[in-house]
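Only a single protein chain was left out; the remaining protein chains are all shown in position.
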Amino acid sequence: MAPKNRNPAATQSSTQTVPSTPAAAPKPSSSSTKKPGSGGAYDAQDIVLGIWNKYVEKTPQRVKLLDTFMGFLVVVAVLQFLYCIIVGNFPFNAFLSGFSATVGQFVLTASLRIQTNPENKSEFENISHERAFADFVLGSFLLHFFCVNFIN
Amino acid sequence: MAATEGDQFLKQATGPKTRGLLRVIILVLIAGAAVSSRLFSVIRFESIIHEFDPWFNFRATKYLVANGFYDFWDWFDDRTWHPLGRVTGGTLYPGLMVTSGVIYHFLRFLTLPVDIRNICVLLAPAFSGLTAFATYLLTNEMVSSPSAGLLAAAFMGITPGYISRSVAGSYDNEAIAIFLLVFTFFLWIKAVKLGSMFWGALTALFYGYMVSAWGGYVFITNLLPLHAFVLICMGRYSPRLYVSYTSWYALGTLASMQIPFVGFLPIRSSEHMSALGVFGLIQLVAFVEFVRAQLPSKQFQTLLRALVVLIFVVAVGGLVLLTVGGVIAPWTGRFYSLWDTGYAKIHIPIIASVSEHQPTAWPAFFFDLNLMIFLFPAGVYMCFRTLTDEQVFIVIYSVLASYFAGVMVRLMLTLTPIVCVAAAMAFSQILDTYLDAKTPKVDAKTAENGSSEPAKVAAAAVLSDGLRSTRNPLVGIYSYASRVTVVGFSAIYLLIFVLHCTWVTSNAYSSPSVVLASRLPDGSQHIIDDYREAYYWLRQNTPENAKIMSWWDYGYQIGGMADRPTLVDNNTWNNTHIATVGKAMSSKEEVSYPIMRQHEVDYVLVVFGGLLGYSGDDINKFLWMVRIAEGIWPEEVKERSFFTPRGEYRVDEGATDTMKNSLMYKMSYYNYNSLFPAGQAQDRVRNVRLPSEGPQLNVIDEAFTSENWIIRIYKVKDLDNFGRDHHSAVSFDKGHKKKRAAKRKGPKVLRVE
Partner (left out) sequence: MRSFPLLSSCVAALSSFASAELNHSQPLLSKQVLSGTFTPPQVFKNANLVRTTNLDKSYPRETINVIIENVDSKPQSEYYLPFESSLISNVGGFEAKDKKAPELGNFKVEVVEFDTESTTGFYLIHLPSPLAPKAQRTISITYSLLKSLSPVPAQISQADKQYLQYTFSAYTPSAYVTANQKTKLKFPNVDVPDYTTLPSELNAEKKTDPQRQGSTFTYGPYADIPAGASQPVTVRYESTKPVTHATLLERDIEISHWGGNLATEERYWLTNLGASLKTHFSRVEWQKSQYMNPPTTALKQINIPLAPGVLSPYFVDDIGNVSTSRFRPGARESTLELKPRYPIFGAWNYNFKIGWDAPLSTYLRKISGDSYILKVPFLEGPRMPEGVQYSRVNLRVILPEGATNVKFSTTVPLIDQSTTLHRTFMDTIGRTSLTLSAINLIDDFRDRDLIVTYDYPWTAGFRKPMVITLGMFALLAVVYVVGSVDTSIGKKKNA
């Protein structure tokens, strides 16, 4: 990985998904995030906008890349879940391993993001970025090994 | 303990390397002590597989070694649960067998011709050495004093609570599972401390191994989320927790689903839901934290917090709904019995009938843990004082495990590690305080004189600042006398502990239960080997496919030692089938015979201890058979009718007719009275005099009885050649015989009456 550069560069369209990021695991969250928002519509809009601006400004490029990937995973997971609900879960093994692969990959990426995020530097003194990435690769290997094994 | 005495004179010369070496040596010695104290059973008896379940594990291991891994995975066993069979490959925890299979092949690769039986026998002691090491690691994560780790390792190595399940020959899942349990916890603590995906993944790997080895993995599945949950509730959420928990859960759940027996359980059954819930919660918390970091608005924080609570409530509600709706499997019976100890007795007699599922009697705690049971609360209290993340874990673990151990004897095993850790922490605190070499005036010499734990002296010198007790109450330790007293008494307590452990191990936990030992009047040991006598007779002298009917306790042993198909065994997966056997045993011959014919039974095996006074026999277990049968056929089998009108369970003259006519009663006492002078037949278990006239058997023949009558085997008769029913056939034969016999024995019989 290249050395860090804090570049508040232009954002991509996919950043749209970022707010719904944690929705991956507990579904209800996505729906309920709006509820408190609707309480004070103006405030909420302001806040969201504020978050957005701050995010765009402060987040390093690489972290954004990770966020994009996480967003993609969330989309895939939601699609799989919808498919499962609509079409049925016949090869349950397959659905389950696909779904857990996305979820697992998501949390691993999130972990990587947390570990490499300079804001969390104090929490992870012992873990260099390279180490974090190596761990991430190891975790992913394990994850996909299990998934492939489970899918039959 | 003896191990730590090795370095008495080296305590001052403690460079970091020397200390490291010493620690390694001490650990090796502790492992050696742990292994050797488990070899009592081999020395007292022989290298033999113990008890019941290990025989199945042994048989499965032999199958694995003989047929390879894939066959083992798909193993359908038609020699058990005749005529149903059992999908053995999919209904067992393969970790144990695979472990010994790997060891076996590794040794073969080194051209060491070790018998698979010896590997199986010695697996548990070998892993107990590893457990001691894992305990050392775990304790080291908890406190900064390495002496606590060594103490904990030593405690773990010799504590009877653990030895009871890991003596040589006790080849059961727990043999490796306790090591995995402790090691998984260690990895988890490490992961939480470092917040590393690597350690999280390792935790998941060992968790997966644990799942493959023991059903008790559910304990981990619930304890780790609980730990995470408590930390979150205490406001101690940190990204480290997120990383370690999510990487463990995501990988660990997938790993656990690789085991066919577990399969979809992690997403279907209630036991696993807490882990999933906490997983969701932690995502939420992480998101909230993320957002909060972006927006430090106080008002908004409260809003978010409310949001979190709301979502949590919704999620739990959804879970409950799903459970009620049947999507998620409700708790299994064994788990209900964890909350309500009376539950099993009423609803699932088959679970209640297993002695290790009974609630623990309080002396058992002292018996299994001895001195540590007093130190344990002290250790937990010490955790409260500092209360770092990992010490929260200790607290949670000890509370949960204490409860479970109180509910079920068997779960004493999960309590033992934490007791060892906590006790070692408390004990090392005492020693560290009282052996602190830094105290003015009274220094090294005193310590040397009074100490049997000099490793701690060295250790105390290292830490000294972290603990308040070593800083503040120096006052108390000025006194030479108090030093000597406390240290001396500690040493004595430790000594007593060691003696107790050795005594318990050698006397209580080393019996294989397949072989019984008794003492002859001259003090020499006499081996009672009736089980193997009868099993070997079956193995050698009956057709390969002769079906044996016996109570399920003996199913695994028959499969392992006699190598014959059985109707039911200790797997107890099919309650109806067991009830069928129970019904056959508790009914009249005319009812039992069609049942036995239907199931193609060739031989019936009963255990009878009346001659020897062996109390674990079938007549004493008979009520369970009746109860289990009654559960399925309440009309035909009634427990009440086995009791006398006064509510007594009797086998003598006063026994009820139902009792006297039951097949089990007849098989146990058939021909027994002819061993005694007329009218003197005595049952030495129940201490009663038996009716002068023994029971008559019509549909089965006595085929074999072991030397001390413990095992009796009966052959089920074929249908009568002339189409008579068996009763009339027997009385016809008897009629002939009687005429002849009467000439010789007639007067004798008269005199008796």
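Letters are used for the chains, namely A and B, taken in the order the chains are written, and counting of residues starts over at 1 for each.
Keep in mind that, in the parts below, a residue touches a chain if its C-beta (ideal position, glycine included) is under 8 Å from a C-beta of that chain, and two chains touch if they have at least 3 such contacts.
Just so you know, these numbers come straight off a predicted model, no measurement behind them.
Enquirer: Would you mind spotting which of B:E648, B:D701 or B:D725 touches the chain that isn't drawn?
Expert: The missing chain is touched by B:D701.
Enquirer: Mind listing the chain B residues that contact the chain we can't see here?
Expert: 46-48, 110-113, 515, 527, 529, 532-533, 535-537, 539-541, 560-561, 671, 674-675, 701-707, 709, 715
Methods note: only the chains that are shown with their structure count from here on.
Enquirer: Report the inter-chain centroid distance for chain A and chain B in whole angstrom, where each centroid is the mean of the CA atoms.
Expert: Each chain reduced to its C-alpha mean, chain A and chain B end up 42 Å apart.
Enquirer: In their shared complex, at which residues does chain B touch chain A?
Expert: 194-198, 200-201, 204-205, 238-240, 242-243, 246-247, 249-251, 253-255, 257-258, 264, 267, 279-281, 283-284, 286-287, 290-291, 293-295, 297, 300, 303, 306-307, 310-311, 314-315, 318
Enquirer: Which chain A residues qualify as touching chain B in the complex?
Expert: Going through chain A, the ones touching chain B are 21-22, 24-26, 28-29, 32-33, 35-36, 47, 50-51, 54-55, 58, 92, 96-97, 100, 103-104, 107-108, 110-112, 114-115, 119-120, 123-124, 126-127, 131-132, 134-136, 138-139, 142-143, 146-147, 149-150.
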